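One protein chain omitted, others in place.
Right, chain A next:
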Amino acid sequence: MPGRGRCPDCGSAELVEDSHYSQNQLVCSDCGCVVTEGVLTTTFSDEGNLREVTYSRSTGENEQVSRSQQRGLRRVRDLCRVLQLPPTFEDTAIAYYQQAYQHAGIRTARLQKKEVLVGCCVLITCRQRNWPLTMGTICTLLYADLDVFSGTYMQIVKLLGLDVPSLCLVDLVKTYCSSFKLFEASPSVPAKYVEDKEKMLSRTLQLVELADETWLVTGRHPLPVITAATFLAWQSLRPSDRLSCSLARFCKLANVDLPYPASSRLQELLAVLLQMAEQLAWLQVLKLDKRSVVKHIGDLLQHRHMLVRKAFRDGTAEMDSGEKELQGQGQGQGPEEEDVGSSSLELPAVKRPASPALLLPPCMLKPPKRVCPTPPVSTVTGDEDISDSEIEQYLRTPQEVRDFQKAQAARQAAQSVPNPP
């Protein structure tokens, strides 16, 4: 280096600063002569000024990306690739992970939590961009427990102060339905079970919309509702061949897991459809049940808005009479529901449709499991006298104490000798 002096041996000006085992040396680059040396050891007085600083108290943490953070960021990238997310999602998820890592609570968390945090960041990114990703999917991919996931998720949303929109149901339906393997014939899927994707999607969407209108979706996990809706849509597109197929078999055919609540959602959806069918003249006559209503789902969905309004009432009972919207479809039955009721037509058993059922969530329609009696008004002041006898009832007499001690000792003895000879 110029201006640093010359090598005493060869006179070259090319002196390089180099360290040899942490000892600073000034070396001539031509002949290798060591011009000056730094001090390798420190004296006692020097060391007096030096103090050991733990890594967590130094600034090293902020300057470097720690190994576990690097691992986490790699996991975020991998997860984004596995889910085939667009590249911008990856960057956002990485940013969230880094942001989370700045909080001490996350840095010192267990590895299990850091694993789950990876999933949380990806989920938040997807939710904010309306990409339908369920927590169940992420938990399956991460082999994580939903409880742990939920705790970490709620914590990180609060910590980062994020605004996470709800899961978009329509997108979820489209993605989930597309995953059903029913759109091409295969050895496991006979031809009569194969269905057109677009038709099934549109019908499923209509059924899910119907479920949403009739309080079947609020407060429930969204996926089982969609499973039930897909099943009904598929069945109704070719009822003659498919009525015999059960929900479980359907999911097996389609290579999709059957969520446990799906069967009860199916029953609820069928009940709603039956209520709606009551309002259609030609269906009333047929006296449908849960199986036969499937054949008419197409018609019911076509007029679903009007039928829901007619079939159900909420607190404000709006009975709009004289709605001429409904025309007999190909059945040539012109008369409206009211007329059918009043004029006795073919079947004398046809009675006037029952007064509309209440449009309430199923939890409000079921009778309460146990009647909660209103507690009697207590006149306790908190300062009453406490009688001795009342306290005595909770204490053991000396004899009881002795018996108890004997029993405890005997139990200890029995435990310490599990296999008596």
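By definition in this document, contacts are C-beta pairs under 8 Å (C-beta built on N, C-alpha and C of every residue); 3 or more make two chains touch, one makes a residue touch a chain; residues count from 1.
Heads up, the rule we're going with is that contacts and distances are computed from a predicted model.
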Considering only the chain that is not displayed, what protein name does its UniProt record carry among "Pescadillo homolog", "Bardet-Biedl syndrome 10 protein isoform X2", "TATA box-binding protein-like 2" or "AP-4 complex subunit epsilon-1 C-terminal domain-containing protein"?
"TATA box-binding protein-like 2"
Residue of A:192, A:396 or A:411 touching the missing chain in the full complex:
A:396
Residue in contact with the excluded chain [from A:84, A:381, A:399 or A:415]:
A:381
Would you indicate which residue among A:163, A:184 or A:198 is in contact with the undisplayed chain?
A:163
Interface residues of chain A toward the undisplayed chain are 134-136, 146, 150, 153-154, 157, 163, 166-167, 212-213, 215, 217-222, 314-315, 360-361, 363-364, 374-375, 378, 380-384, 386, 390-396, 400-401, 404-405
